[in-house]
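Okay, so here's the structure we're looking at.
This view holds just a subset of the chains, kept in their places.
A and B label the chains in the order they appear, each numbered from 1.
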Amino acid sequence: MVVVMAPEATQEEIDAVVALVRSAGGDAFVSRGVSRTIVGLVGDVDDFEALNLGSRGGVLQVMRVSAPYKLVSRQHHPARSVIRVGGVPIGPDTLSVIAGPCAVETPEQTLEAVRMAKRAGACLLRGGAFKPRTSPYSYQGLGERGLRILAEVRQETGLPVVTEVIDPGSVDMVASYADMLQIGARNMQNFALLQAVGRAGRPVLLKRGFSATIEEWLSAAEYIAQRGNLDIVLCERGIRTFETATRNTLDISAVPVVQRLSHLPVIVDPSHSGGRRDLVVPLTRAAIAAGADGVIIDIHPEPKTALCDGDQALVESDVREIADAVTILSPLMGRTLTMPVRAGALPARAA
Amino acid sequence: MVVVMAPEATQEEIDAVVALVRSAGGDAFVSRGVSRTIVGLVGDVDDFEALNLGSRGGVLQVMRVSAPYKLVSRQHHPARSVIRVGGVPIGPDTLSVIAGPCAVETPEQTLEAVRMAKRAGACLLRGGAFKPRTSPYSYQGLGERGLRILAEVRQETGLPVVTEVIDPGSVDMVASYADMLQIGARNMQNFALLQAVGRAGRPVLLKRGFSATIEEWLSAAEYIAQRGNLDIVLCERGIRTFETATRNTLDISAVPVVQRLSHLPVIVDPSHSGGRRDLVVPLTRAAIAAGADGVIIDIHPEPKTALCDGDQALVESDVREIADAVTILSPLMGRTLTMPVRAGALPARAA
């Protein structure tokens, strides 16, 4: 159940709703958006009915939730949303390219990869400092040291930083460096982490679990939204199937299906879905043609020495093809390619 | 093992190779292409080694087969092939739209659907007279009566006919009406049927089984090729996954992957993969952008009354969008949209 407060509702009125819900044995989470405040209720709906919340002071609307997700649904929010990341828009009128190294290894490797990213048309910089890896013996990332490198490269290049967070306990620390927090595929149903980023005050990039249905994916987004954060971008990155020619199977249909169900932007990761460098360009083209709001791409200056996922990293000779594809296809899809903000134009942040 | 005969090899030399193989307990299938004749061997390779086939008269090359497919592989045939269907080319330089009703129901419905198909940009006409259905209580098609309707509509519209064959025993009959024989997804590993169409003297549209790996799909094509028919077009039509929002999951990556492995053209079926009308246009765009050599689309003048798969049939209001997509995207992909042959320009065939 979701209680939408009126724009003019006071803090006392909000607190009163929360107190009522808790007195009935439930829990309530307050989500303050720019134009309205939402109170998400968890517990037994029948108990809440008796509270007669719709007639309380400051309450605009009470929505019973029948679908597993509500706030991220397009049903009550028909217009598709625009999410801003360090000032850069992601949404229905633009095409946004996010690119950079899969894992941050050194300042030089990161800076060089991001320079290539810009040549490919990127307006946002990606790079992993915390890497969730199948084996504990694989490279796990540089941790906070990697975040500092990302912050420096952000200053140098002007691209806001998208980076992964893997532990509820480190969300605030990562958020102090990052412009956007990424939830990886393996953590899509790590609900404690979803709730933590829901409170972190940063936009979130939510990757689809490699075996998650679209309904589960949107329900995961709802966990974030319910904690007050509707600045969510969804990312299709391939699902697990029986086919072994590709690492995962890019579910290209998910793009139009999700855009019909949810107002949130949807981007595609052509690098991790195929797991093969030679598929990145065709899958990027397919993603844009299917209507994706953006793409996120792995770039590495020397893929052969990459500590993580080198097989799929683009090299310089591919960068031009990506740049051509996004430049030519964007206007055909009624979109403007989002250009990178000028270096130095961003305010400094903790390093 | 495959024996490639020299262009100047005589029939006697070919017969001698076949006789040798059979004397060693194996079997041999002769495939006469435009420029060369191929003898495909089935049996124990070690037995064949002793025959010293490479030194026989008229033999150009003997290839040991390590991969499960050879004739359809790009390894020994690097140039991508162009297949002609009733004079219409399908291949790397063109974009071919095949469209029409999922099932032939009446002459009027079929003709009207094909007229819509032409407005959508189609150069080939599809329509099912034999429908393999999960339940024996579902509509099974009109059979030969449906084929006669297709032949009439072909005369009326000038579009060559692509239609499905489901039984080795009826291949010759269907081939007497059709310009291209379709093997449906459920029959992709019906090897008796593959061998029968391999001998039928008509190009074949081989749909991917909904749970077939790419290797199994190409191996199925090899069964056709081994019987002497290399005029094969592959069709990706969605694979079976856990996702239920779409009927199947379009494996868009299969397009570039197959084009790298095989010289055969690859087209995409955006109608059956998604099973939803609202996905046909975005998936068509994605297919072309990923590099597909064509698309095959369901069209029905009144989807609500369709006896088969009405949920995915396009209506008039969608036709313009398809026409726009194929017209605009073709040149960007370096392709010419194949235009329909003028009505009446085709020679008559049995009706």
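Basically, a residue touches a chain if its C-beta (ideal position, glycine included) is under 8 Å from a C-beta of that chain, and two chains touch if they have at least 3 such contacts.
Small disclaimer: the values here were computed from a predicted structure and weren't measured.
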item: Homomeric complex, total chain copies (2 given); value: 4
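We adopt the following convention: only the chains that are shown with their structure count from here on.
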item: Averaged-CA centre spacing for the pair chain B and chain A, given as whole angstrom; value: 40
item: Chain A residues touching chain B - in the complex, by the definition given at the top; value: 211, 213-215, 239, 241-246, 249-257, 260, 273-274, 278-279, 282-283, 285-291, 328-329, 332
